[in-house]
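This is the structure I have questions about; it appears just below.
Every protein chain of the complex appears in place save one, which is left out.
For reference, chains read A and B in written order, and residue numbers begin at 1 within each chain.
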Amino acid sequence: MTTHAATGDELRTSRLQLRLRNLRSFMGRFLKRRDGVLGLAILVVFTTLAIAPQLFVGPLETAVTASGMRLEPPSAAHILGTDELGRDMLNLTVHGTRTSMAIGLLATAITVVIGAVLGIVSGFIGGATDTVLMRVSDFFLVLPTFVLALILAPVLLDVIGANAELFGMRMTLVVIVIVIGITSWAGTARIIRSQTLSLRERAFVDRARVIGSNGRQVMSRHIMPNVMSLVVANAVLTFAGAVLTETTLSFIGLGDPFQPSWGQILNAAQGAGAPGLGAWWYLAPPAVGIILVVLAFTLLGNALDDVLNPKLRVRQ
Amino acid sequence: MSSRYLARRIFQALITIAFILVLNFFLFRLMPGSPERVLTRNPNISAETKQQLKAKWGLDKPLFPDQFIAYIESTAQGDLGLSFKYRGEPVTEVLGDRIWPTIILFGLGELIAVVVGLGLGAYAGWKRGGSVDYMGNGLSLVLYSTPYFVIGMFLLVIFATALGWFPTNGMLTVGATYDSFWERLQDFGSHLFLPLVTVSIGLIGLYSILMRSSIIETLAEDYVQTARAKGLKDSRVLRDHALPNALLPAVTIVALQLGYVIAGAITAEIVFNWPGLGTLTVDALAARDYPVLQGIFLLLAISVVLANLAADILYGRLDPRVRV
Partner (left out) sequence: MTDIVDPNVDARVVPLRERRQWPMPKQADPNAPLLEVEDLKVHFSLSSGSVKAVDGVSFRLEDGEALGLAGESGCGKTTTALSLVQLLPQNAKIKSGSVKLYGIDLVPKTENQLLRYRWREISIVFQGAMNALNPVRRVGDQIAEPIELRLGQSKQASRKRAGELLDLVGIPKKRGAAYPHELSGGMRQRAMIAMALACDPAVVIGDEPTTALDVMVQAQILELLERLRRDLGLSLMLITHDLSVIAETCDRVLVMYAGRVAEEGPVSRVFREPRHPYTRKLLSAFPNIRSDRRTLDVIRGSPPDLRVPPPGCRFAPRCDQAMPVCSEVVPAEVRYPDGVRVACHLFPPSADATLERPAEPVVDAPKGPPVVPHEPGAAAGAATP
């Protein structure tokens, strides 16, 4: 029997060991889910393309540097054909990966941060704050992002100015990120809030209170880590939704032709009459990209959700 | 369904509509081209003229409550302003022209999807397992990940452009004359077909997944065992005991998704140049026709709220436990 209280170092080591063990068991369970692994694999491929598209296809072709004839079907020189300006579709699509995923990532980050913070605060503090926040979130839940974006995006853009750039991203796209972010948090907030509510009743919160932690400490040190697994699964699924939403918004004309996302490419295709002309090569690459990425995130998100948050219902 | 439930739901809907109107009001003030911006941005207008314009547009009164009330009044009377793009045509007229094609497309599509989707899903949940089930699940998942307009584009390329079975554009053939109502209906139908399929397919995928899991959960309930113990045939157990209960969560989720479905349907219109709100949105965005955009926003937002309310009421009729 030890006769000394554990030192800080010992506590840290044992906590680390516990985390490693948890991680290993998680990996074991996750790798059994073929759908999740497939999703992850697809995402790795696309993320690689997104990080450095120039490495794979060179710089983004513009109207000036277009390398082919207009609307050429796929050929040896241009594997995926060209658009109405003569730009190589493969080039456009790979660069589009970066734009689409970057927007998705940033929008998701905003959504998750707002949603998690508001969810935890609302669930933990309760009372009037909770009621007000939930009413507000109901409003955002009912109205689809698309509808709100119709109004918010053009207004924001005209107020801020389209030609500015923020961290290398044109304002048009930043506006899309902001709009998606501030309209999608409601779903996340609701989920986090109910988890917080059930955690609040648990013993360890009471214990924390007894030893004198204040609300903020309890929220960040005790509730947050336990909510994390829920947040992660939710974030991945939110990413899927964000990509879909961005695609739709770009398609209706809120995108930026200078930093085209997949949705923007499809917008251009529609404008050039590609479907009516039978130019399937203009449509297929971005479409396939969208479908694969959204599908991958959905599969991954569902798998993560099942692994991290097992539903313990006993069925006959 | 108790009147308290009904009253509460209506009240909530009204509050949401109030929020929408408030949001719309404030955005109106920020719009470029709105009277305020014209006044504040433009240094060339003399102070006197500014004052006159302000008085004319009622801007010298306080923002709240006078301007707000004026805004509510005019909106309630159907005055949504004048379109920038269509040379001063009232927004309500612009919207009015385009609303029916959208209602037809969306309404029919939703109807077909509900019947087919819920039906397929119930069947899949009943006959659980097997390769058909897994394939169906996979297909539904892929469909769920595909934006509506992408589905539309591919249908168009294959069936209209390549195979030529359907027209590629619009609601009626341009410049056509018809000998009979029947002929006109046929032309309309052939134009409607692909957009309708586009809207329905996406929804069918969603609804069938939904219903399938709902049925599976319902079949595990105790009262289903009681029904089987009563010696009722499987079909009757499904129809009289499982389905009515499985529909309840399905209705809820159908209602929740309505907003997204409307958005998707509108984008699908764009692909086929269907003369509804979708194509109007694209045009208005491109021209920065703010009054029209606001009108669309108002229309869509309020429709979604009302649709949710209708779904809530329907739920209240289906579930007798909602009598608290």
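Convention: a contact is a pair of C-beta atoms (placed from the backbone, for glycine too) under 8 Å apart; a residue touches a chain by one contact, two chains touch by 3 or more.
Given the structure is predicted, the values throughout are model-derived calculations rather than measurements.
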Among shown chains, those touching the left-out chain: B
Among B:Ser74, B:Gln186 or B:Gln225, the residue in touch with the chain that has been omitted: B:Gln225
Residues belonging to chain B that touch the chain removed from view: 221-223, 225-233, 236, 240-241, 244-245, 248, 318-321
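By our rule, only the chains that are shown with their structure count from here on.
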Whole-Å gap separating chain A and chain B, where each centre is the average of the chain's CA atoms: 24
Chain A partner contacts - residues on chain B that touch it in the complex: 12, 15-16, 19-20, 23-24, 27, 30-32, 141-142, 144-147, 149-150, 153-154, 156-157, 160-162, 168-169, 220, 256, 259-260, 262-264, 266-267, 270-271, 278, 281-282, 285-286, 288, 290, 293-294, 296-297, 300-301, 304-305, 308
Footprint of chain B on chain A - complex, ascending: 135, 138-139, 141-148, 150-152, 154-155, 158-159, 240, 244, 247-248, 251-254, 266, 269-270, 274-278, 280, 283, 287, 290-291, 294-295, 298-299, 315-316
